[in-house]
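All protein chains of the complex are present and in place, except for one that has been dropped.
Labels A and B are assigned to the chains in the order they are written; within every chain, residues are numbered from 1.
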Amino acid sequence: MRNPQLNAAGDLIHLLTLEGLPAEVIRRILDTAVPFTSIAEREVKKVPLLRGKTVFNLFFENSTRTRTTFEIAAKRLSADVINLNIGVSSTTKGETLLDTIDNLVAMNADMFVVRHAQSGAPHLIAAHLNRTGRSDVHVVNAGDGRHAHPTQGLLDLFTIRHYKKEFHNLTVAVVGDVLHSRVARSLIHGLTTVGTPEVRVIAPQTLLPTALTSLGVRVFNDMREGLAGCDVVVMLRLQSERMKGALLPSAGEYFKHYGLTAEKLALAKPDAIVMHPGPMNRGVEIESAVADGERSVILPQVTFGIAVRMAVLSILAGN
Amino acid sequence: MNIAIRGGRLIDPKHDVDRETTLWIADGRVASIDASPRGFKAERTIDASGLIVCPGLIDLSARLREPGLEYKATLESEMAAAVAGGISHLACPPDTDPPLDEPGLVAMLKYRARSLNQANVYPVGALTLGLKGETLTEMGELAEAGCVAFSHADRPLIDTQLLFRAMQYAATFRYRVWLRAQDAYLARGGFAHDGEVATRLGLPAIPATAETVALATIIALARETGVHLHVCRLSTAEGVAMLRTAKADGLSLTCDVSAHHLHLCDVDIGWFDPQCHLVPPLRGTRDRAALRKGLAEGTIDLVCSDHSPVDDDAKQLPFGEAEPGATGVELLLPLTLKWATEDRVPLASALARITVHPAAVIGVDAGHLGIGRSADVCVFDPNEHWTVTRGALRSQGKNTPFLGLEVPGRVRYTLVGGQIVYER
Partner (left out) sequence: MKTKLPDAEQALAALADRMRGAIAFDARLVGIRSGGAWIADRLAQMISGDHPVGYIDVSFYRDDFNRRGLKPEVKRTELPFEIEGATIVLVDDVLYTGRSVRAAINELFDYGRPQRIELAVLVDRGGRELPVEATYTGARLAVAQDLSIVLSRDATGLLQLATEGADGAAEAVAPDA
C-alpha cells in the first residue's frame, strides 16, 4: 500500500499523519523549522516563499486557535489565506465534501489545511486529489477526529529536541485521555519513529484505547509509577464532556489521580520539561503552579508551532 | 419450453448428485436427470461442457431498496443483478422506507417482483412497527401477505421484554425470527471493530462484546420460547463458539455469515477506505478465521451476500460518515467459490451453503433439483476469473470493497421456473 503522503520520488506532498512517515522526512521538517523561529524576532516577520499561493483553511470543526496559527504561518510566508468555516456537515450546504474540494481546486487553491470531526477526512481529500491528477494541491491535516494532528506532533517533537537536544536517550510520558486524543496518537507515532526508547502512556482504563501497546508504548494506570525518571511530561487536555458520564466520575477525582502537581512532577527527573497542547484546564489535568512554573515550556510550544507550520507549508509548496 | 442442459458437471447437494450428466427441463420443472424423458424434444439445448450445473442460488439477504430508496437502487436493477449472479431466490430485509410492517407494502413488493419475472422474492417482515422496537407488528397478516420470517434488520431492539414477547408470539404460530446480535449500548457511537486498527486510525469502536452480550440474550430467550431462531451476520470468533455450544446443547437454531466477513478483516480498511464501512464491522483476523472454520464445519449454516447497494454520494465521505453497506449479489457465488478453494472445502459442500441450506432457513422447498421441482438452475464456469469493476456490475450500487479485485466464477445461465432469465 503506497503511502498517500509521498510522491513517487519519496517527497512529501500531503501531511496527513506522522504514522508511517520516514524518520528522515520528520527530521527534515524539524531542521527546516529552526531558521523559521528567528523570523518572529524580526521587524518584518515575512518571507516571500509562498507569495502568489493560496492556502484555504477548511475547518469543518471549529478551532480558533489552530486556525489562527495556520493563518499566521501562511501569511508569514506571504501566502494568501482564505478561511472557510463549513460547519458540522457539508451536506447541510447540499454539496458533498469532494464537490466542495473540486470547486476550490478550480479556483486555483494551492493548499488545503483541513480540520474535520471525522477520522480520515483529510485522507479522503488527498486520495481524491491524487486520483484526479491534482496531487500538486497539497493537504495538511489540522486535526481529524481522534486520528491525527501531525503538526501538533511535529511541534511537540521540535520542542523536545529544542530542550533535550536528542531523542535516543529519553523517557517521555503522555498523560490523560489518550482514547479520544489525536494529539497523543500523533506524538506517539512521532516519538517512536525518531527512536525514542521509552514512550509511556498514563491514564485510567476507561481513557485508553484497545491494544495500545501495539503502538510501541508502555501503559501505566498509576501516575506516580509512570512519571518516575521521565525527561518529558506531556499533559493532555481533558474535555469537559468526558467528565460527566460513564468514563470518569468527576474532575476532582481525575485531578487527584492524574492531575500534574508539583509533588508528582518531583518524581520525574529534576530537569524534566512539562508540555501541554493547550488550552489547559487548570486544576483538572494540571495545577497552575506547574503550568506557570519554570519547568513548563507550554508557551514556547506555541511559538514553535508557528515555525513548524511554516516549515511544513514551505516543504509541501516546494514539492 | 423444453430445455436440455448437456454435458455439465451436475451438482445437487441435497440429493448427493455430483457427476457429468444432462439435466432435462420441461414445463418449467425438472423432468429428468441422465436419461431424457420419453418423447422429449428439446426446444433449446445448452452446451454446459466445462461448466457446473447446480440449483439456482439462494441469497438470504439482499436489499432491493424498494420501496422508498429508489435513488440507491430499484427492483429492476437489483433483480437483474441477482440473476446475473445466478440467484433464483432471495429474501429481502424489512428496512425499506417505509419498513415492511404492513401487509399492503409486502403484497406490493411481491407483485412488483413477480411481474419482473426473474428471481423469486421472499420478503422478511418487520418484527415491530416502523422497526422502532416498541410495538409488535401483525405477524399473521404479514405472513399471509407473504413474509417468510420476521426480523429487526439492523435497528436496535432494546426492550428485552418486548423481544421476549415477540419471540413467544412468533413461536406460537411457528413463525421464524431472524435477528442480528448487537447490543445497542455497547455499540453506541462506534463503527469499526475495537482492535488495533481502530486504535491506530482513531475510529470509534464496537467491541466484540456488543455481539456476544446480545447473542447470549437472544439464545437464552430462544431456548425459553422455543422459537425458530436464525442468527444473522455473525462477525466474532466468540459468537461462533457460542453458536457451536448452543447447537451442541440441542437448540435448533441456524446462523449465517456475510460473504464480506468471510474474506475481509479490519486491516482492509487501509487508509480509511469507506468501501470497508460495513455492518457488522469487519473484525480481526482471528474472527475471520473462526468464521471460515465455522462455515466449513457447519456451525454456520450458510453464507449470504448481504447485498446493500449504496449510492456514490453516500459512500464517498469520511469513513464514519459514509453509509455502510456494499453491493453483493453478483459476488455471492465468486466469493463462496474463493472460500471453498482456499479452505479446500468440496464444491458440493460449498454450494449447499448457498442453495439447500438457505432454502431450509426460509422454509421453502427450493435449492435442489429434485424431479418435478421448479427448474431453478444456475450454470457457471468455475474457472473463469473476472475483475470486479463498476462496468461489470449490473447493480445500481457500484460500491464494494472488492472493486478492482479478480474473483473466480462466472455465471453463464440462470433459469427460474424453467425460463432462461439470464444468459451470457
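Quick note on the criterion: a residue touches a chain if its C-beta (ideal position, glycine included) is under 8 Å from a C-beta of that chain, and two chains touch if they have at least 3 such contacts.
Model, not experiment: these values are computed from the prediction.
Within the whole complex, touches from the chain that is not shown fall on A. Within the set A:L187, A:A291 or A:I315, the residue that contacts the chain not displayed is A:I315.
When you scan A:N3, A:T32, A:T100 or A:N221 for touch with the missing chain, the hit is A:T32. The set of chain A residues touching the chain not shown comprises 11, 28, 31-32, 34-35, 38, 42-44, 46-49, 314-315, 317-319.
What we mean here is this: only the chains that are shown with their structure count from here on.
Work out the mean CA point of chain A and of chain B, and you get 44 Å between them.
Contact residues of chain B toward chain A in the complex are 194-196, 198-205, 207, 270-272, 274, 313, 316-321. Across the complex, chain B is touched by residues 1, 4, 19, 89, 96-98, 116, 118-121, 123-124, 127-128, 144-148, 182, 185, 209-212, 214-215 of chain A.
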